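Only one protein chain is missing from this complex, and each of the others stays in its spot.
Now for chain A:
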Amino acid sequence: MPFKIIASQCTGCSACELECPNVAISEKGGTFVIDPKKCTECIGHFDEPQCVAVCPVDNTCVLDPSLPRSQARA
């Protein structure tokens, strides 16, 4: 399942956008969103999901349980 950003907690700092290896993150109305089609949970790229590791607000980039697991892990 891909990651999603909880908009109400997002500071709009763009750190995740700069780190995402899949260019899956973009700005939308002052906060950032993850394109679930592009997110690979960073599997195959890095040991830890980059958006989670760099986000200044804990528990803001979280797995979206409503969507299927990413291709890479399946």
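Everything that follows uses one rule, which is that a residue touches a chain if its C-beta (ideal position, glycine included) is under 8 Å from a C-beta of that chain, and two chains touch if they have at least 3 such contacts; residues count from 1.
Everything that follows uses one rule, which is that contacts and distances are computed from a predicted model.
Asker: When one chain of this assembly is omitted, its UniProt record names it as which of these: "Ferritin-like domain-containing protein", "Peptide/nickel transport system permease protein", "Pyruvate dehydrogenase E1 component subunit beta" or "FeMo cofactor biosynthesis protein NifB"?
Answerer: Of the names offered in "Ferritin-like domain-containing protein", "Peptide/nickel transport system permease protein", "Pyruvate dehydrogenase E1 component subunit beta" or "FeMo cofactor biosynthesis protein NifB", the absent chain's UniProt record gives "FeMo cofactor biosynthesis protein NifB".
Asker: In the whole complex, not just what's shown, which of A:V33, A:A53 or A:L67 touches the removed chain?
Answerer: Considering all chains, including the one not shown, the answer is A:A53.
Asker: Tell me, which residues in chain A touch the chain that this view leaves out?
Answerer: 11-15, 17-19, 46-48, 50, 53-54, 56-57
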